[in-house]
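Only a single protein chain was left out; the remaining protein chains are all shown in position.
Up next is subunit A:
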């Protein structure tokens, strides 16, 4: 009963911790932001370069771990053939391990590698690659379900067909949906399709219910590798990395390089004006009339129309944003951080 009591205590502690963490809506953290850190944001490329410089800690131990996992390969093959499917979990990227498995064991057999971490992967593309590459079927299907039915039929008819499917990150954003999991589970329940997948997310097992689990027929293997998630995180939009969705300095310069001299001047003017007013929190942006006036004075445009055409081009490239103020006047803004803008202007000055 003592052990039970301790367990109970632990339980209640956990519960208390949960409510403690979520009770107060007020969160005590400092107000510092990355902006004030005076440090330029890194983009994907420089990050990659920098990380290459940093040595990987404990390389020998990691290698040892990997060798341990590699010794299981033959066992995996046996179990795959007996109708189980294998799922790998644990800390660290399992990509290299699966690659190794592929190159060392699956060399001669038909196999399909699915990069789940790739942000635009869909179940449809997986099914397509099966029908087109493996089954040599050229034809379209109305829905993935029809396609699945076709695949199942073909595999059942032809017992000589065998397919190994390796899925990196089965729990990635694109594949974690109910529907896609259902389809994958159905695929994996076919006796001649052998599935090896890896999962990383802590809540990954939540996506499978009883029915799916029995279709998947998993055997779990812990493969903690400690190797960094290089490929996997390269698509993860982190807060600290310049995101491709918003404007990065590189893309800003890239677009502006391709413009005419006058157009660049126009953008510069707007940027300068915005920087001058950066401390003014209520700054709504430059109104179109004022902007036109300024551009005329700098001999950048000669008519209302040309400026409008120019601004449309900017807007298409998402370089500027227009906002209507309370008085109905159009205001122009550059939706980029001030620091990036400053960097940009400095660079421009160097070029000129």
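In the analysis below, a contact is a pair of C-beta atoms (placed from the backbone, for glycine too) under 8 Å apart; a residue touches a chain by one contact, two chains touch by 3 or more; residues count from 1.
Please note the rule applied: contacts and distances are computed from a predicted model.
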{"item": "Chain excluded from display, named as in UniProt, from \"2-oxoisovalerate dehydrogenase subunit alpha\", \"Extracellular globin\", \"Probable electron transfer flavoprotein subunit beta\" or \"Origin recognition complex subunit 3\"", "value": "\"Origin recognition complex subunit 3\""}
{"item": "Absent-chain contact - pick from A:183, A:196, A:270 or A:336", "value": "A:183"}
{"item": "Residue touching the undisplayed chain, where the options are A:121, A:148 or A:195", "value": "A:148"}
{"item": "Option touching the unshown chain, where A:14, A:261 or A:326 are the choices", "value": "A:14"}
{"item": "Contacts of subunit A with the absent chain, listed as residue ranges", "value": "13-14, 17-18, 20-22, 27-30, 32-37, 39, 42, 46-47, 50-51, 53-54, 57-58, 61-62, 64-65, 75, 78-79, 82, 84, 89-92, 143, 145, 148-149, 179, 182-183, 186, 199-205, 210-211, 213-214, 217, 219-222, 224, 226, 228-229, 232-233, 236, 238-241"}
